[in-house]
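Excluded from the complex is one protein chain; the other protein chains are retained at their positions.
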Amino acid sequence: MLEINGLSSGYGKIEVLHQINLHVDEGEVVSVLGANGAGKTTLMRTIINLIHARSGTIKYRGKDITHLKTHQIHALGIGIVPEGKRLFEKMTVMENLRMGCFLEKNERVIAERIEKAFDMFPRLKERKDQLSGTMSGGEQAMLTIARGTMSDPDLLIMDEPSFGLAPVLINEMFSIIKRISQEGKTVLLVEQNAWKGLEISDRGYLLQKGEVILEGKSSELKENSLVKKAYFSN
Amino acid sequence: MNKLIVLLSETVLFALLILFLIAESVSITILFIVAGFLCAAAVLIFPKKAERIIKPFAKERRTAIIFSMILMAILPFFFTTQPYWLLTLSLAGIYIMLANGLNMQTGTTGLTNFSGAAFFGTGAYTTGLLSVHLGLPGWLTIPAGMFASVLIGAILFFPVLKVKGHYLALVTIAFGLMFNIMLNNTDAIGGPQGISGVKAFAIGGFDFSGMWAIGPFIFSSYANNYWLTLLAAILALAFTRYIYNSPVGLILNYVRDDEWSSKSQGLNISYWKLIAFCCGNALIGLGGALYAHMIGYVAPDLFSFQTSLLLLSMVLLGGMDSIPGVTVAAFVMIVLTEKLRVIQDYRFLIFGLLVIIMIIFRKEGLIPSRVRPYFPKLKSVLMKR
Partner (left out) sequence: MDMIGQQLMNAVMLGTMYSLVAIGFSLFFGTMNVIHFSHGDISMLGAFIALFFVPIITQYSVLGSVIMFIGAIVIVAVLGIFLSGLVIQPLQSSPQLYTLLATLEAGLVIREAIRLFYPGGKMSQKFPIIFPSGGFSIGGLTIRFDQLFILAIGVAVFVATVLIVNKTSLGMAIRAYSQDKEASMMMGVSESKVIAVTFALGSALAAIAGILHGTYYREVIYTMGLTSGIIGFSAATIGGLGSIWGAIVGGYLFAFIQTSVSAFVPGGSEYRDVIAFGVMILFLLFRPTGILGERQSERV
């Protein structure tokens, strides 16, 4: 479904990602693991072309999307849950959700999707007219995910959805991601919390200093000593 | 060897300048301009080769400066029959002071000042009023003009310290407009007609409007004023260069590039901003004072937003924070418009387009300010921010 070949990118004179190869198949949950500064977020941002690739290609369903604009990539059916929430803080919960399916013009479809999102996050329904900037961190995280699914994407790219959440909420978050994948969506998940990430994913990649140093089935990765090492030393 | 190259090339440039000014036919003027343009383009395209010509100047800086001053000083000898061009050169000298004063504020310290013309006007009007109504001598009116500019600038101190970026631009533009409205509507200072009959500069019984001669060479008021302006311009440039190369210049750059960081280094930002603002205004006031004495007439039209923008264009085209760049830009822009009377009416349009093109394609200006030699890496790091 998503195929990345020899991808390099970076900021200014500094190259952060070197020759990344990665693929995500239909229906999979794939996690990208790595310590702080390993290049995970850079990878996500390069996929959606917020950072331009220096070399290599990114293909989605066989189509080259390397040089498409961010909004065009989204329009192909890729949902994005960005790092650090990035909500529209001066908009209400409802408006944020509507922004999530900005390209959908059919009011009935939109209503259905909002209903579905409220079903998944009942808490958001209670707060639907509140400005998103005034909600708690946990509620904001939920809204970010709900917003990402509003366009009914085939592939959902999530960048550290659990970041900064209380442990109780982290568990809830992962069960929701599981639920999303059970509904037939493909998920590319960037996680710092390696054990949790591997628990719900089928396969995983380990990033270190901008390179993929390990890939494989999640169950195998869990046992791998390199994963431990990558996480506990830098 | 280096010395010889410097002397020779300066003599050639000097001869070309005289020829350019004396030439009467438009086609020759245009030929000169095209040639000059091609030279500038060549320098921009082959910076390495240009460096080889510039190098002797850098090595023999003292010789280069002294010799060029001598050449400029003897220039009136070649214009005894066409003294008009001396007026043009004097005007260029005045604009060099104005543009460098503005550069000290906007280029070096990052204080966006869109009311340069207001301070220019303050200097000119103060000098004019004192000369006409009180009959004060030039050695008093000129410092008074400078002082008045600094004083009027005090009205803007508060905004300059508190307000930044777009808002500072807004305040200074509004101030310039306010100033112009006041000039036009205050009858005590002549209203739209301004003040006429400002006396020429005089010192020690010598009146600058008088004629005198050395042998066959007869010098008119144009030549006298030219020498006066030349002296003032040299002093002004020496002053700006001295400030720029002293630790003060470095501090001003630092304040411009990173206010928070310089504050955390213990610098009193307000103090340094005021220093830069006052010094700049003093230079602009000096230009205004000399202008009043030289032309003998001041009117609100000249001290409009248009002129403020023209001054900023000089700073930008020459290169922000680059004293040689700003000087060359001011000189070329004034001499060209005087020389090409045909384009006089189109000059604002042409300069406006030039500045836009410059901003889009070459932000650093014609002669970019050089990286300061003390800490080679400092500027490149700061520039990235």
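For clarity, chains are labelled A and B in written order, and residue numbers in each chain start from 1.
Just so it is clear, a contact is a pair of C-beta atoms (placed from the backbone, for glycine too) under 8 Å apart; a residue touches a chain by one contact, two chains touch by 3 or more.
Because the structure is a prediction, the values reported are computed rather than measured.
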{"item": "Touched by the hidden chain, restricted to displayed chains", "value": "A, B"}
{"item": "Among B:L316, B:A329 or B:I367, residue touching the chain not depicted", "value": "B:L316"}
{"item": "Option from A:E15, A:E28 or A:E95 whose C-beta touches the chain left out", "value": "A:E95"}
{"item": "Contacting the left-out chain in the complete assembly, out of B:A169, B:A202 or B:V248", "value": "B:A169"}
{"item": "Residue of B:N2, B:T63 or B:Q306 touching the missing chain in the full complex", "value": "B:Q306"}
{"item": "Residue numbers in chain B that touch the chain omitted from display", "value": "106, 110, 112, 114, 158-159, 162-167, 169-171, 173-175, 177-178, 181-182, 184-185, 305-306, 309, 312-313, 316, 345-346, 348-349, 352-353, 355-356, 359-360, 363"}
{"item": "Where the missing chain touches chain A, by residue", "value": "48, 50, 69-71, 74-75, 80, 82, 86-91, 95, 98-100, 102-103, 105, 147, 151"}
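Simple rule for what comes next: only the chains that are shown with their structure count from here on.
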{"item": "Inter-chain centre distance, chain A versus chain B - centres from mean C-alpha coordinates, in Å", "value": "57"}
